[in-house]
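So the structure is just underneath, and the comments pick up after that.
Heads up, one of the protein chains got dropped from this complex, but the rest are sitting where they should.
Should a chain be cited, it is by its letter among A, B and C, assigned in written order, with residues numbered from 1 in that chain.
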Amino acid sequence: MSNLIDDDPRIIEFDVRTDEMLVNMGPQHPSTHGVLRLVLRTDGEIVSETEPHIGYLHRCAEKIGENVTPRQWIPYTDRLDYLAAMNMNLGWALTVEKLMRHGVGEKARHLRVLIAELNRIASHLVGMGAYGLDLGTFSPFLYAFREREKILDLFEEACGARLTYSYLTVGGATADLPPGWLQKCEAFLDQFEPIIKEYHALLTTNAIFVKRTAGVGVLSREMAIDYGCSGPVLRGSGVDQDMRRDGESLYTGMYDGYTFEVAVQKDGRYPRDHTYPSVPKEAVLGDCWHRFFVRMLEVVQSMDLVRQSIDRYAACREPLGEPLKLAEKLPVGDAYLETEAPKGQMGFYIVGNGTPIPWRVRARSSSFSNLSVTHELCRGCLIADVPAIVGSLDIVMGEIDR
Amino acid sequence: MADFLIGLGLPGWLAWSIAALVAAVLLLNVIAGGALVFIWAERKIAARIQDRLGPTRTGGRFGWLQSLADGIKLLAKEDLMPEGADGLLFRLAPYVSFCASFCAFIALPFAFDVVGQRLNVGVFFVVAVLGLEVFGVILAGYASASKWSLFGAMREAAQVVSYEVPLGMCVVVPVMLAGTMDLVTIAEKQSGWMSNWYLFHDPFTFVIFWVYVTCAVASVNRAPFDLAEAESELVAGFHTEYSGLRWSFFFMAEYGSMFLVSALAAVLFLGGWNGPVPIAQLVGLSEGTGDSAGYFVRLLGLANLIGKATFGVLLMMWVRWTLPRLRIDQVMTTCLKYCTPIAAVMFAGAMFWQLFLPGGLLPGWSRPAGEIREGWLEGPGGLSATSAPAAVRSAGVAAAESSDSSGLAKRSPR
Amino acid sequence: MTGMLDMDISSMMHAIVPALATTALPALPMAGINWHSVLFLLFAGLACGFAVGVVAADNVVRMALYLVFSLGATAGLFFLAGAEFLGAMQLMIYVGGTLVLLVFGVMLTAQAPFVSIKPSSSDRTLAAVAGASLLALLLTAAFSVDAWMAPGAGVVPAPTATPLGMALIGVRVDTPPSGSPSGGRVGYMLPFEIVSVHLLVVLVGAAYLARAKRRRTPRAIDAVASAMPVEPAVVATAAVTAPGRTTGGAKSALVGGGR
Partner (left out) sequence: MRGPGFLESIEAACPGAVVGSQLEALDPWIEIAPSRLADVCRWLKTAGEPRFDALECITAVDWFEPDAKKAAKVSWQPHLELVYHLWSTPARASLVLKVNLPRWSGDVAGHLPELPSVTGVWRTADWHEREVYDLSGVVFTGHPDLRRILCPEDWVGHPLRKDYEMPLEYHGIRAR
């Protein structure tokens, strides 16, 4: 048997005699998107093993959830994925409404689609900008943040906050949109439409960007599902799954009447790729480039959704409806609901025991599972690939550590 | 200069040392001043590319005192040294890098005869000294006693050493066209209209220019090749642990060598101090027609060279703020699989072009470059004309026979 | 090799300075100080001082640094002697090439960050003896050559690069043409190429000797195995594409219904 191993060319590796080095990337590191510590076992530049250490931002939000009423826990959901706080609020609000079997009016439904998709655009813009930073180019980051500022201004007008909104709450939203907001939102969309091409020119079709991302960190379909990845990471590997279409009926009900295509490569083609650059030949399905490209497509998809929701929201005449009373008693039982947050499927689980305060609150984070793939993807890559791969997973530490 | 001081009654040796000192300080400050301007320019250009304003408050509307403010901040900042660092090497590294990058300017001709020291091996000397700058980086990376700086130093050394090969090959083509390594002569050969620039001399040289630009950007560690201080991977590479004045020396060294590399490109390919349109000749002025005219022509030449070099530096800044960074193995493949073979092929092409079409495509149009440039072959002591092999026999008189008195140069061996 | 010699020639310099005052600089109207010898003293002092430093230092990296400065000062000496090409060559080949690799090697192999080499006292005496004897040999040789004792015989400050270039292709300038009509003698090109090929062979040999037969780490093995068959075709076909977009949401498997 031993000589068999000796002859197998894949086994033998001729290399200058070197010994391996353990290197810490993080927790204070410019490219780890927050306080993530990656222990790399490197042999020269080749990374043979990566081990993520998390928990630096752990605030045990779930324990607090067992001491406050659901509406009081909304601000804690803001701080889970602080780049997409609206989607977090929405996820928690829907879960509580599912437990209490409390429906929401048409106007509130359309408002929620409008705000959630707008926040998805803002989150993907940060993802795209930060990814440019990971690969060494600074300018796309500023272009992305310039656009994101405009969205934050819109949110500030709607709910007064720019990052942690606590706006979408159980039973609708804390307040209705101010007059004239819809026109401002439409104006933003109109001027944002042509700018998308700039981002494609700056990054997606940039030769060096393609060289740094195509074929790097290939996540096969089976491994993505096995590791519980979700969102753009899953769709980047060609799995046609989007909770807005495949999720719980309560959540997909919110998107009834909206037409959108899931941004995933089906039999070699992305939906509507006539208006986007074609896939470069080096790109393998499931690599960093595809994950990035899915996010860029989702930005346009969300813009369409926002336009549709503006029209529907404007058509509703009746008032928004009152959010839940603070001391409302929770029925006995439990409820779990997964929503499509920008980073992936964000699940909330609540156990009620008849008192207004839930017995157990659980937040299933999408980045938590997405990050767990890192040690598979970063095996045998170069040091410069580690930030590229971790950046393509678009993780947020607040959501992972809870 | 020295004679003037002797006139003042200073003892001879004191006068000469002061003159030498003045020349050295003048040269040093031209570059240091240039570096300051480039630091400010980089902030402004980066701002414009990123759709923002850049410094606007420090000193007037355009924030042109920003570099001064940075300088003062760096002076006031505490010079930290990590606990495990090797004291001597840590302190020495920035100065090694700084001196290497600045001492290459001795051989660079700013105007007709305005050159620190007219070396016969000018080009070779500049490329050699450019290779020394990597020492400062290696020592800094090693002495900072941190794994990340070591990585940065390793990458920098590997990159700069391997990019010297194609850089050397690109530099050889203009030397071959001019027939000498003396930068002053190379620039003189390109005087006259813009068509005399070596850039347009033949298609091969044109391609070699762009390969030179790539290799220069890589050997100066800028833009897509700036792996040594890749902030997204190595925090800040070799100068992570530096702060304050020591860090500013690295910074000056980087901008100094950026200016050097683009000035070298200007001299070798873009006609040095000769402007696109030979205004001095048209107006009838030349070095010889008296002091003030000579002074004006040299000033014009200085403006030309600094303009071209600044254009080169701005190009590097523009590239830096738009392109992402390459990976170390891609940097190496571009060097070994793209730059070197292309440079080799173009060099061969330029050689054959030189052999078969010495005067260029339109004989009348551009000056024949085929004759011997070194006058010493006919001069006393050299080989007698009869014995020189046919290929080398000179047709015209070498242009190097210009007057060799130079304000700056202490000695100039013709 | 120059670094290893415990060559302290400062004492020797006073004896032969007037002899070596080659006036590469044109005789300038400067009374008193002869700049050339001042600079010569400076560079020679630097070269020898750092050479002593290399021998005396116990920290490997410092040793390498002193070697860099010593060879740099030697390059200065070449420039002083008017051999500009040789000076630039020394800077590029020795300091810019060889010593970069040497510092590289030292950095990578220094296990403890600052490995220090402490020669035992017996080694020191042995080295001192060998050094002193070689120094004595050199001194006697230097003093026995009369030409060197005479004041410098004004070197013609001819440009140094072109004659070397010409010598490569056969136009020898060092000896007057020996009357043969061709005048040219065999150039240095052939020996130059042979030496460079020889060096290349040496480098390849060194790399071959340093290789290590090493089993890949087990994870690397399956990484290689898994990396191989990943063609886009394989991955794409595996993607189970659900038919069309069902508007209804997912049902729990237990409740039934579904597609």
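The working rule: a contact is a pair of C-beta atoms (placed from the backbone, for glycine too) under 8 Å apart; a residue touches a chain by one contact, two chains touch by 3 or more.
What you are looking at is a predicted structure, and each value in this text was computed from that prediction instead of being measured.
Enquirer: Taking the whole complex into account, name the chains on display that the unshown chain touches.
Expert: It touches the following shown chains in the full complex: A, C.
Enquirer: Of A:Asp78, A:Glu117 or A:Glu338, which residue touches the hidden chain?
Expert: Per the contact definition at the top, the residue touching the missing chain is A:Glu338.
Enquirer: Which subunit A residues would touch the chain omitted from the figure, given the whole complex?
Expert: 54-55, 58, 60, 62-63, 98-99, 101, 223, 225-228, 239, 241, 246, 248, 333-336, 338, 345, 347, 349, 351, 359-360, 362, 364, 368-369, 372, 401-402
Enquirer: By the contact criterion defined above, which parts of subunit C meet the unshown chain? Give residue numbers in ascending order.
Expert: Touch with the absent chain occurs at residues 240, 242, 246, 250-259.
In this section, only the chains that are shown with their structure count from here on.
Enquirer: Counting C-beta pairs in contact, does A-B beat B-C or the other way around?
Expert: B-C
Enquirer: Whose C-alpha centre lies nearest the centre of all protein C-alpha atoms?
Expert: When every chain is reduced to its C-alpha mean, the one closest to the whole-protein mean is B.
Enquirer: How many angstrom lie between the centres of subunit A and subunit C, each centre taken as the mean Cα position?
Expert: It comes to 52 Å between the two C-alpha centres.
Enquirer: Nearest whole angstrom, what separates the Cα centre of subunit B from the Cα centre of subunit C?
Expert: The separation of the two C-alpha centroids amounts to 22 Å.
Enquirer: Applying the document's contact rule, which stretches of subunit B touch subunit C when the two form their complex?
Expert: 11-13, 16, 84, 86, 88-89, 92, 119-121, 124-125, 127-129, 131-132, 134-135, 138-139, 142-143, 145, 150, 153-154, 157, 161, 164, 180-182, 374, 376, 381-384, 386-389, 392, 410-411, 413-414
Enquirer: Mind pulling up the subunit A residues that touch subunit B in the complex?
Expert: Residue list for subunit A touching subunit B: 21, 23, 29-31, 45, 132-139, 142-143, 146, 202-203, 206, 208-209, 211-212, 382-387.
Enquirer: Could you list, by residue number, the parts of subunit B that touch subunit A in their complex?
Expert: Residue positions touching the partner: 46, 49-52, 147-148, 151, 224, 226-227, 230-235, 321-330.
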